[in-house]
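Every protein chain of the complex appears in place save one, which is left out.
Naming follows writing order (A, B and C), and every chain is counted from residue 1.
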Amino acid sequence: MTALPGWLAFDPRGPLRLGSRDFPGRIWTASGCFGYGLDGADLGAPGRGSPFDGLGAVVTKTVTPQARCGNPPPRLWETAHGALNSIGLENVGLARFADEVMPALEASGVPYVASLAATRPAEFGDMARRLAAAAGGAAHWHGVELNLSCPNVAEGGVDFGRDPAMVERCVAAAREHLPARALLAKLTPNVGSIAKLAAAAASGGADGVTAINTLIGMDVDLRTGAPVLPRRRGGYSGPALLPVALARVDEIVQETGLPVVGVGGIATIEDALKFFAVGAVAVQIGTAQMSDPFAAADVAAALAALR
Amino acid sequence: MTALPGWLAFDPRGPLRLGSRDFPGRIWTASGCFGYGLDGADLGAPGRGSPFDGLGAVVTKTVTPQARCGNPPPRLWETAHGALNSIGLENVGLARFADEVMPALEASGVPYVASLAATRPAEFGDMARRLAAAAGGAAHWHGVELNLSCPNVAEGGVDFGRDPAMVERCVAAAREHLPARALLAKLTPNVGSIAKLAAAAASGGADGVTAINTLIGMDVDLRTGAPVLPRRRGGYSGPALLPVALARVDEIVQETGLPVVGVGGIATIEDALKFFAVGAVAVQIGTAQMSDPFAAADVAAALAALR
Amino acid sequence: MNMPAAATAPPARRLHGAIAAEVPVSSSMRRLELELEEAVPFQPGQFCMLNLAGEPALVFGRPFSLLAAEGRRLSLLYKVVGRGTARLRDAGVGAPVTCLAPLGRPFPAPDPRPHLLLAGGVGLPPLLAWAERWGRPSDLCCAGGRDGDDLPWGLLGSSWRVSVDRPGALPAGRQAFDGNVVELARSLLPASAPERVVLACGPLPLLRAAATLAAERGWDCLVSVEERMGCGYGVCRGCVVPRASDGGYATACKDGPVFEARGLDWTRFGGGGGT
Partner (left out) sequence: MNMPAAATAPPARRLHGAIAAEVPVSSSMRRLELELEEAVPFQPGQFCMLNLAGEPALVFGRPFSLLAAEGRRLSLLYKVVGRGTARLRDAGVGAPVTCLAPLGRPFPAPDPRPHLLLAGGVGLPPLLAWAERWGRPSDLCCAGGRDGDDLPWGLLGSSWRVSVDRPGALPAGRQAFDGNVVELARSLLPASAPERVVLACGPLPLLRAAATLAAERGWDCLVSVEERMGCGYGVCRGCVVPRASDGGYATACKDGPVFEARGLDWTRFGGGGGT
C-alpha cells in the first residue's frame, strides 16, 4: 500500500473531531494493551522515534473505582490464530489514576483517553465527576471510553453491557460530568444486535462508540483436559478477530451512522484501511501493540506516508 | 496423540445415544459443508476407504419448505484465519429432499441428520410432519437439526434464533411430529447468553443442542473499498472460530448440563478432544470437510485408533 | 443445439504426494510438478484442488487446471497472485501436498468443425492441454499475455498466435498482436469466416468478449470460468455462476468449470474470480 485509496470517503491522515475535541490522529492504541501510556517511551532511540509518534490517542488501561489485583495466572494464552486473556481488570484504581497517572501523561504530552469501568450507572457518574474535578484543565486528556464490555470480571462486565437501557444510563451518568471531553462507549460483540447498544449509547449522549471488545473464547490443555485459564473462559483477541470486528463496525455504521472507533485484530495499514472503508472514524490497535510496542506508531507512520 | 487421554469422562470411541436414537459414532460432518451426503463416495479408492467411513452422522445441507437458489456470487471468501460464506441457504426444498435425497441416503446406508430451517414455529412443525410422513421407516435417518441460526438469509435467520421463546416454540412444534428421531437445535453464537437459548430448546423438547453456527464476519476488498460479499456481511467459520465455539459449548454444558454437539473450527483429533474435554457428546466438522472430503473420516479413524 | 458430446470424466480421488519440481516458465508463470500416489488420468479442462499439507493458514484448497500427467506425475502451470500461490512457490521440492483430482467437466473432445481457442492469463493451461491432446492444423489457437515476457514461449508451439497488452521484447522469430486475444481472433477471422467452436478460458472480460464474438456469429462457445472455490467437489455451493435458464446458479466445480456460454447469464456475473 503506497497511495491513499481513491475510494476513501475522507482523508484518514487528517485530525479527527469527536464531540468537542480534536484528536491529532486516527491511529490509537486499545485499552489494556499499552498500559497507562507511560511505558515504552524509552524503547525509542535517537533517530528511530518513539512508540508514541503519530498516535491519535492512547486509551489507558481500564480503571475501576477501587484498585483491583486481577485474576490468578496464567492470564494469557496464545491460540493458533489469536490470544486469550483473563487479566481481570488489574488496575491502580481511580484515585491513583487521577493523582499519579494523569499528571505523568500530561507531562509526557501524549494524547490520551481514560477508560473507565464500573458496575452501576451512578458509579460511572461518580468516576466521571471525580476525574473531571481532579483533572479539569488537563490539556492532553481528550476523552473517556466507558468499558461496558469486559468479559473477565465476575460482577457485571459483559452481561451488564448487553442491556441497551443500562448502556444508555451509564453513558448519561458520565456525560453529565464530562461536557468538555469526547465520550465513547466501548461495546461487546457477544450480543445479538450491537447496533442497538450503539444507538442506546448515543441516546445517553455518547459522541461515538468503540467496537469491539474481545469475543468470549477458551482453550483446553490436552495434557490435563482442563481449561488453560483458571476462570475457564476469557477474552479472545488478535488476528482471528478482524472479520468479526469489521462486521460489527459495519453493522453499527450502516444502522446508526454514529462515529465508530474500530478495534479488533488490526496490525497493519491494510487492516486499518478496511475499517476506514466501512466508515470507522479511527482505529485502535490492541494485541498487535503487545507483541510490538511500535505497532501503532508504525501504522500511523505508514498512513502518513501514503501519497 | 496416540493414547486416549486419561482425563476423559467418557469413551468418545463408543456409540452415542441421543434421545431415542443410537448414533454409530461421535464424529459428524456439519450442515452445509458436505452437501446432502451423496457426493464424495467416489473419492475413495479400493483399500483407501471412503469419506463416510466411521462417521457418526452426516448432517445434510439445511433445507427449507421451498427450494431456494441462494445468494449471488461471490459466496465464499478466505480470510487470513478463516472463511466467510454467504450461500444463502441454496437448497432443493423439502419435497425433493424427502422424495429424492432421503431415499438415496437410505440406499447408501450413511447415518444422517436432516437439517431444517423455517421462519415460523408452525412451519417447523409442518416440515417435521411432512418428513415423518414421507420417511417414517427410514432406518439411517437418525435425527433432525433445526437450523435456528443461519446468518445469510434476509427473512428470519439469526434474529429469529436469538429469542429463547421463539426457540422453544420452534423446537416444540417439530418435536411433536418426531417422537422417534433425535432432535437438536442449532444455535447461533451471535448472542449474549447461548445457554439461555439451549435451555429454551430443552424446554421445547430438544434432545440436545448443536453449537455453534457461524459468527458474523466481513472482509473488504482494498482495491475497491467494497465488501467482498454482495450482502456485505456473512458467516465466519474455520480455524479462527475454535476458541469461540469451545467457550460456547463450555458455557452451555456448565450452565445447563445438556448434551451438546460441538462445531466450529475442528479439523484434527486434538481439536475434537478439546470439545470432549468440555463435555461435548459429539463434534461436527464443517469448513475442514470442504478442503478435504476425508477430514471427518480421518478424525474418526484417528479416534478409533487411540489406545 | 448442436453441441459436441462432453468427454467422460474419470472419477476424482484424494491423493497424497509431494512437490517434485517447480520451475519458472515465463516472467510470471511457473510449472509445478507433483509426484502423487497414483496416476491421474484427466480430460483437458479438468482441474485439481491443491492443499499444502500442514499449512493451517490456508483454509481452502486452491484450484488449478491440469496440464499434463505422466505416470504418477501431474503437472500444472500457475502464477503467484496471493498467499497460497506464494507458499506454493516457496514450499520447495519435497513439500507434501494433498490433491483432489481430476475435478469438473472438461472441454469436449473435438467434433468435425474447426476450433478457436482463446486463452488469457492462467486460462492458458487447460487450452494448452486441449491443443496438445486434440488440436488439429485447422484449429486456431490464440493466447494473450501482458507482454512478451509473460508468456511461456517454450510451451507455445509455433501454431499458437499471440497477443500482448504492452508491446515488448519477443523471442527471436515470434510475433505478437498488439491488443487483447479476442481482438486478435477478430483480426484473423473476418465476419465471413466459416463456423468454429470457440473454447475460451481466462479472466471474466475475456470470457465475455469470447461469448459476444460467438453470439454475433452464431457459433457454439464453451467457456471455462474462474470462481472462488471452497470444496471443489460440489458440496458447498460456494462457487456458483448464474444460470441463464431459471435465474438460479450452477456450480463452477461440478457443473463446470466448462459451460456453454449461452447457458450462463452474463448480466448477473459476480466479481469472484479473475478480474
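Remarks
The definition used in the following text is that contacts are C-beta pairs under 8 Å (C-beta built on N, C-alpha and C of every residue); 3 or more make two chains touch, one makes a residue touch a chain.
Source: prediction; values computed, not measured.
The chain not shown here is touched by just one of B:A80, B:A174, B:I266 or B:V283, and that residue is B:A80.
Of the residues in chain A, those that touch the hidden partner chain are 32-35, 39-40, 42-43, 45, 61, 69-70, 72-83, 85, 87, 90, 221, 230, 238-239, 267, 287, 289-294.
Keep in mind that, in the parts below, only the chains that are shown with their structure count from here on.
Closest to the protein's overall CA centre, chain by chain, comes B. Between the CA-based centres of chain B and chain C the separation comes to 35 Å, rounded to the whole angstrom. Between chain A and chain C the centroid-to-centroid distance comes to 48 Å (mean Cα coordinates, whole Å). Shared interface positions of chain B, i.e. residues touching 2 or more other chains, are given as 79-82, 239. Looking at chain C, residues 56 sit in touch with two or more other chains.
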